[in-house]
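Missing here is one protein chain; the remaining ones are kept as they sit in the complex.
What follows is chain A.
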Amino acid sequence: MVAALSVILLFQLAGEVVSRAAHLPLPGPVLGMVAMVVALSLSPRLNALVRPTAQGLLQHLSLLFVPAGVGVVAHMPVLAEYGTALALALVGSTLVAIVVGAVTFTLVARLVGSRADD
């Protein structure tokens, strides 16, 4: 687990360094993730090493949002003032985006003859 965690942290570290050095819009951890996808595809050994730790961490992914979520206490005035605007923006955009995404997927899949296997 220590080895796996070290590898994960090193990928994040490399991502942060590259993101800052090259002034990229991608956050360091996202770059680290992209590099990790490539590395996992190239090395089954790395895959076997990282997988259990990664799955363990991802199982509790929602716990990790809690500290930032509690930050809502610092934004009560903004939320009170713009509550309706934000609520409408969130509900509207999320529902429209799901429909647009699902319809686009279905139409393009039909167009290129890509079928689900189940």
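The criterion applied here is as follows: a residue touches a chain if its C-beta (ideal position, glycine included) is under 8 Å from a C-beta of that chain, and two chains touch if they have at least 3 such contacts; residues count from 1.
Note that in this section contacts and distances are computed from a predicted model.
Novice: One chain of this complex is missing from the view, so tell me which of "Tripartite tricarboxylate transporter permease", "LrgB family protein", "histidine kinase" or "Na+/H+ antiporter subunit C" is its UniProt name.
Specialist: The correct option from "Tripartite tricarboxylate transporter permease", "LrgB family protein", "histidine kinase" or "Na+/H+ antiporter subunit C" is "LrgB family protein", the UniProt name of the unshown chain.
Novice: For the chain left out of this view, which of A:Ala3, A:Val17 or A:Val99 touches it?
Specialist: Answering carefully, the residue with contact to the hidden chain is A:Val99.
Novice: If the missing chain were put back, which residues of chain A would it touch?
Specialist: 5, 8-9, 11-12, 15, 25-30, 32-34, 36-37, 40-41, 47, 50-51, 53-55, 57-58, 61-75, 78-79, 82, 84-86, 88-106, 108-109, 111-112, 114, 116, 118
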